[in-house]
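Here the complex is missing one protein chain, while the rest keep their positions.
As written, the chain order gives the labels A, B and C, with residue 1 at the start of each chain.
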């Protein structure tokens, strides 16, 4: 793979951080070096690109980071990059460093920015899906989703201990933006009595029916997992409404929050990040551009940004069906 | 240790659950059997005592529970037990089962109830301190505190990953009721920039000074750990007030909540619970009553309920001093 | 799904235990009940079947087990079941309880036994792949593999801490019988310098070359992950041979052993086990028999025992290629 036109590759992380981003950075850097290219890290995403905050990365500089949460390149959101002037500034900084190709690790907001940059300046670019939300079409899994779901499940397990000891009803809110992936899978794995997700229209009345079904059901401990994108209210709101309708339950709420974004990545996220990092660089060298690299049915695939941005990664209906059977 | 007057010991958990309660139950049961006594589990604390929900426990029935969070005997708060009639009903149920001594595992609310029962009916009783709050005088450590603090620290570690990636300011609220123990120690261990606890009067202005000290300090990521008993506002309120005073920070809040109550206990809590469980039964057999068993400077001690109820377990001033030195 | 011929389903675990087996048992029991069948648990696999150690399971009896390692039904290997007399005894016990269909959770040894029972007595049976080894064709993943690989990676992470502090060379042996799955994926995720698996013929000389390549390489810390099925020697043997050839390295060995079999299952294994448990019962009710249920490209599939027993689940060559690029 001796693409002579590309000598220097820039890599950066953008948008919300996700466990496994460091494993992806490591893979991009080492693959670049493996193919005798130089690799540069751009700090704080588009912000650092505009400010020219760019550092050279060697094989050793990404040693001992595969197991770390967060991103050593840091990440930020940049308003200025949404303007043509901002992107021009960024491009000039890339040129100054001699960077002639880009690998971005982030979510669909990040891809949109990169799409413009590619169109406007013709610089080859490949994106790696890094977000805990698993909300990107074009890949079965995004980097960080496996870890975040396990983090949610570990928290649910702890809450179950106390719920069972007190016969309490818990509403647990998990992340995922507009996607129900984390909620559905942490809900099944956590043995939730109900799972509330944006993709499915469970009415508040359905929830009340479910909770009050069966003689003495209020005496049991129950966990309800609520996706943050829920259309019928978040965990706090739902708990309040249930409490108003019935003084029968001892109700508590936990909003898991940002701890879902951190932590040492699982093997799955590390291996996924490693594979996608290798494939991103090899894609660049083979002439891919304006694409996201993903994994479908265990195979590497490249999809155009157009086919990904603003499309929905649909939830697996079979999972929803199973959740209902098993919560009897 | 052949106290012939005591043949049957009742054990129960009461108040908020804490990791290690099962290890304490196991120790009480096995020590009772070791001294050839019968042991009975009373379900859901004083509620089960009043309802007569009592089961015999054998050495095997507490097998494979030492590692489990929560309490197999469940716990509850009972209004009825606060009345003399309620306590009479409870006492009659104990008599019916032939239970002639009690071991309670819980916090100071639970001890108060037991104190009345002992006074009114003369039944020997020893308490074991089981609460994550470490808010009991008469013992260096309560069962569950070590585990809860580690749970808080693990969550803080995860949040640090994302804080560092985004240069964010996080307010993290931890449990502890009116005690700052979990906050101080998870704050030191989590490398917090500031720790807000009920025992110390840091004003909101002090906090603002600390946050804005030094050129460019707003660019750093920072973690502030807030005890739920904070007198200057909880994490959510403090974050709001800081945001109002300065648009300089990217601020997020996480209220860890009930996940701090669950989880598999640490070795420390299991060993502590084992020692206190053995000592509670041996105390009963040696004639101790109306006391809490505790550990002070690695030695078993018995203190009267009177000396414990409504007294404060003071925070270690040295820890506060150290927290300040290390957050520079 | 109203298969009137099947009224009682027996479920058991067999062979080596794997994390997630309890989640599979729970799914089988609840799905059976959902379709208004009775479900019975057969203790200790074929051993309990021969001894008639069979218990009725209700929806509640599998509550609070989804998060537990091991198997509540226990498991064993049975010599007697390999004889026709043994199997007849087992079948008669099933008949006595009115059990007219079987779901087995285990590895390919277990399937062989079931295959004979089905052939000889015509009792419908479906297998669920439960083994940490991921060595079964007919499914992308077996229950327990995800958890075991994460357990291995967590151990490797801990060993890396001490390896880096001392500039040591560690040989770490992981499980997997004749399969290199755990080794390859924990090796990539653990950032191993080399991965020795049964499927690939790396000679001892290749290993020496790799270890001694580059000036001063002996000064670096390095981790070598060795699958227990390695054809050039296990971790202990390889370490000894390297030490004999060079006094240059500070070498240590860790054989992870049976801790890889236990622990609370990951979300992935719990969801996988839940899906396969539902699909096994639904398969039985739709007339499937003599098959293993699996998951291929995220879809449920049924494959005949014949197509599975004694076939090899091939290792992903792409993973091996990536491991080499990233260990530079």
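FYI, contacts are C-beta pairs under 8 Å (C-beta built on N, C-alpha and C of every residue); 3 or more make two chains touch, one makes a residue touch a chain.
Quick caveat, the model's predicted, so the values are computed rather than measured.
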Discussion item. One chain isn't displayed here. Which of the visible ones does it touch?
Written reply: B, C
Practice prompt. Touching the absent chain in the whole complex: find that residue among B:266, B:289 or B:303.
Written response: B:266
Fill in: Listed residues C:5, C:60, C:79 or C:258, member touching the removed chain
C:258
Response to the item:
The one residue from B:157, B:200 or B:237 touching the chain left out of view is B:157
Discussion item. I'm checking contacts with the chain that's been left out. Which of C:92, C:162, C:203 or C:297 qualifies?
Written reply: C:162
Worksheet item: If the missing chain were put back, which residues of subunit C would it touch?
Response: 13, 17, 19, 68-71, 74-76, 151, 155, 157-162, 164-167, 170, 252-263
Discussion item. By the contact criterion defined above, which parts of subunit B meet the unshown chain? Give residue numbers in ascending order.
Written reply: 23, 26-27, 30-31, 33-34, 59, 63-64, 66-67, 140, 146, 149-150, 152-153, 157, 160, 164, 185-186, 188-191, 264, 266-268, 270-271, 274-275, 278, 297-298, 300, 316, 318-319, 322, 325-326, 328
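Just so it is clear, only the chains that are shown with their structure count from here on.
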Response to the item:
Taking each chain's centre as the mean of its CA atoms, subunit A sits from subunit C at a distance in Å of 28
Discussion item. Distance between subunit A and subunit B based on Cα centroids, please, to the nearest Å.
Written reply: 36
Response to the item:
Whole-angstrom distance, CA centroid of subunit B to CA centroid of subunit C, is 39
